[in-house]
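First comes the structure, then the notes that go with it.
Here the complex is missing one protein chain, while the rest keep their positions.
Our next item is chain A:
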Amino acid sequence: MRWYHSLSLRLLLLFWVLLFTVASSGYVLALWFSKPIEPEPVPAAVQASLAPLLSDVETFRSLTPGRLLAGDYRVAASLAPSGQERLQLDRGLAMNHRTILMRQLEAERPEQFPLGNRMLLGPFEQQDYRILLTRPITPGEREEQVLTEKQTQRVQTLALMVGSLGIAILLGAWLVMPLRRLTLAMREIAKGSEKLDLKRLPKRNDELGELARALETTAHDLAVSRDAQRRLLSDVSHELRSPLARMQVALMLSHDNDNHEEQENHMAQLGRDLERLSTIIERILSLSRLENGLVKLQREKVDTRALVEVLSKDLRYVDATEGSRLHIDTDSDWPVTESDPELLRLVIENLVRNALQYTDDRIEISCQTSANDYTMVIRDHGSGVPEDQLSQLFTPFYRADPSRNHKAGVGLGMALSLRAAAVLGGTVTARNHPDGGLEVSVNLPLTGA
């Protein structure tokens, strides 16, 4: 996701633009609806009453801003044809309304219009001399002004309300709808569905799109792991029930039989199945401990070659002929690593035992070390595994050759090796060697992850 895809940035911009639009549209609408200040001609009565006061040229010329003419009328500006102080303006009015005053001095006929809380009148003219007058506005005019202002405010409020409703709808569509859809999808996941109805949401390239994609992945992963769990449960139940079935039958047979030798046979059968059951149970528990991260890792220096040699000795101790089939390549590069010796032995022992169980020829184990990691390779000379089943080798209870079901192990060794290697930060892969036989490689980091 690029910075300009960020939802926070988009939200900030959206709010900014929307608020700006609403505010300015309110202002523009208010201007549009408010009564524009239009100059109107000075009423004849006023002109008539002022005429005698302005008839004398000398007096007219002496009229400068600030002078009180008569009653409430004051001079606001004066313009002479020449002289040092040709243009004089009332300081107070000039501060805010200089342009208006200047324009009005040029007007063709006397006009009046409100300016702040005063009324401006003029221009009055006498031999090229011009003046503008002001007077306080009357209560009647004031009322009219207030009315206009109120109307303007009403328009502004209306514009803001309509604008904010627009924002609400927009945000609803843009933010709340996706959230609602995500909530529904979440409920679907809780119900166990894998296919989510997210419409085009995962294609969005902001945080919401990311969330939608994460949700899709989660739903898929959950479905996969649920299926795996279900299959594992079904397999575990099969693996546990089979020896139990044999034990029940053997028990009955040994009860009903007086022949001592046959009874011994059934007892031996019972013993084998009991052992098998306890192996399966112990391994399922190890597998589950490894998968759930319940194994405490020990870190210490481990000489991999010594570890493999001890393993070989142990195997020979249990069964001399079987054990001597394991050949350690002492010339290859066995590193001293920092690892958990028990887990490391678990990884290798399961793979070696597996090879011993499924083949009758020699097993070779060698090692290669590079800068950061090392790879141990266990190779047998059996018939290998069909290519399309290689990936299934590490699935619990998968057996390459089901007909040898009972001679082979319980079908958990490879799965255990893979999980243990994963805990050590490594991987286990299998391939068929070009010259025949299966080759299993364990790749592990030299120092603990």
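Throughout what follows, a residue touches a chain if its C-beta (ideal position, glycine included) is under 8 Å from a C-beta of that chain, and two chains touch if they have at least 3 such contacts; residues count from 1.
The working rule: contacts and distances are computed from a predicted model.
Considering only "Dihydropyrimidine dehydrogenase", "Allophanate hydrolase", "Sodium:solute symporter family protein" or "DNA-binding response regulator", the record for the omitted chain gives "DNA-binding response regulator", by its UniProt protein name.
The missing chain, though absent from the display, is touched by one residue of A:L253, A:I281 or A:L446; that residue is A:L253.
Within the whole complex, the absent chain has one touching residue among A:T59, A:S237 or A:S288, and that is A:S237. One chain of the complex is left out; on chain A, the residues touching it are 233-234, 237-238, 241-242, 244-250, 252-253, 256, 266, 269, 402-403, 405-406.
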